[in-house]
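If you scroll down you'll find the structure; I have some questions about it.
Just one protein chain is left out here, and the rest sit where they should.
Right after this comes chain A.
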Amino acid sequence: LSRIGDELYLEPTESGLSLRAVNSSRSAFASFLFAPLFFQLYEPGSSGPDTELFRCKVHMKSFLGIFRSLPSLEKSVGKCLILLKPRASRLVLQLHCKYGVTKTHNLAFQECERLQAVFDTQRCASRLCAPARVLTEAVVHFPPTLAEVTLGTGPGGKISLRNYVEEEAGESCRVRGPPPRLVVPSSPPPTPFPPPEPSKTMVTELWLAEDEFQSVAVAPGSHITFCFKEFRGLLSFAEASNLPLTIHFDEPGRPVIFTLDDTVLEVHLVLATLSDLQSNSQSPSTNGVSHLPAPSDDFPDDLESYMAAMETSEGGSEGPPSPTFPLRTPRPAESEPEEEEEEEEEEGAVPGTPPHKKFRSLFFGSVMTPGRPGLATTQEVLAEDSDGES
C-alpha cells in the first residue's frame, strides 16, 4: 500500500477491516480486506441507522514506522492490538512483546470520506490467473525503475509483457515516484526534450505460454499498459503470501484490476491504463501521444516500423514532460498551460497534468475532497471518442 499512496485509509466494516490507499493522481487504488476471522478478536464498533462505522486515515510512514523491522517483530511480538478511539482522536496500536514488554503507539488520524474506486471485474473482457511466482520471474527481466509495462495477448493464448517506451521522453525509463519530487519547470520549457534515439532505447518483450497460467480467458489481440511500480508492489505481496494473482482487464483506457483471494483476505489493486491513441489524431499540444503499435505475432518484423513510428510521432511536446502515466489518458486537447500550473500548486499534485482532474474521476463515484468536481459519469469521461480503435 505504501507504494501507492502516502496515506493509509482504515475502514472497519462488518465484513472485516479494510485498509486502502490511493495515489495522488487517483490512477491507482488498492484495498486489503481482512475478514474478521483473520483476527483473534474483531469488533468493528456499532453503527446506528444514522451513523456509519468510524473510519480514518493516517500517514503511511507513521503507521509503517511501527512495524519497521519485520524480522525483529516476528521474534519479539506476540500480538498486536488496534484500537480506534474517535473521541481521543487517536488510533492506538499496541504491540505485546516478549518479556512482558508493551509498546503502545498513539497515532493521530484524520477523518475522511469513504475511499472507494468504481470498478467491476465482471465487465472485463479478459481474465488471467497465474501463480505469483510466474509473474515475479517474468518481471525480473525489467529494470526496477521501469515506469510502465504493457501486457498483451497473442495468438495461441500466449501472453506478452513488454516495457512501455515513451515517445517524447529523453529517457526511456523514468521513475514515477512521489509527485512533488519531479524536477520540472513551473512553466512549459522553451524547448521540448529531444526524442530518444531509437538505438538507445532498449525494448524487452517476454512471452508466456498459456500453460504457465492457471486460467486464461482473454480477448485475443488485446493489450493494456499500466504502471509497473504499483503492480510490482502487489506482486511482492502475492509472492510472499503464496497466492495466485488474477488480472482482469478490458480495453486500453479501462482500468486493470488485480485481485488476490484467500479465505481471510481479499485484495484489489486497480490501475488506470493508457488508452490507445493514433498519434495523428492528436494535436501537438496533447503530449499524451501514445501511439502504441499493437503487439503482433511478428513483433520482430514490426520492430522497425515500431521504431519508425516513434520517430515520427515526436510532435511538439508542449508542457513539462509527462510524469508518465496520468497524462496519457485520452482527452480532448485541452492542455491549458494555466491549468497545468494550477495543478502544481496543489499539494501532492503531479505537475503539469491537465488530464489530472478527469483522470482522477476515473474510478471514484464519490467525491474525495470537497470542491472537486464529482463525476457520476466516469466512464464517459474516458473519452472513447478520441481514437480510432485499430
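Everything below uses one rule, namely that a contact is a pair of C-beta atoms (placed from the backbone, for glycine too) under 8 Å apart; a residue touches a chain by one contact, two chains touch by 3 or more; residues count from 1.
The rule we apply is simple: contacts and distances are computed from a predicted model.
Trainee: With one chain of the assembly withheld, which option in "DNA replication complex GINS protein SLD5", "Translation factor GUF1 homolog, chloroplastic", "Histidine-containing phosphotransfer protein" or "Cell cycle checkpoint protein RAD1" matches that chain's UniProt protein name?
Mentor: "Cell cycle checkpoint protein RAD1"
Trainee: Pick from A:Gly45, A:Gly65 or A:Gly156: which residue touches the chain that isn't shown?
Mentor: Touches the omitted chain: A:Gly65.
Trainee: Using the touch definition up top, pick the residue from A:Thr104, A:Thr145, A:Thr204 or A:Ser236 that touches the left-out chain.
Mentor: In the complete complex, the chain left out is touched by residue A:Thr104.
Trainee: Give me the chain A residues in contact with the hidden chain, please.
Mentor: That gives, for chain A, the contact residues 59, 61-62, 65, 68-69, 72, 76, 90, 99-108.
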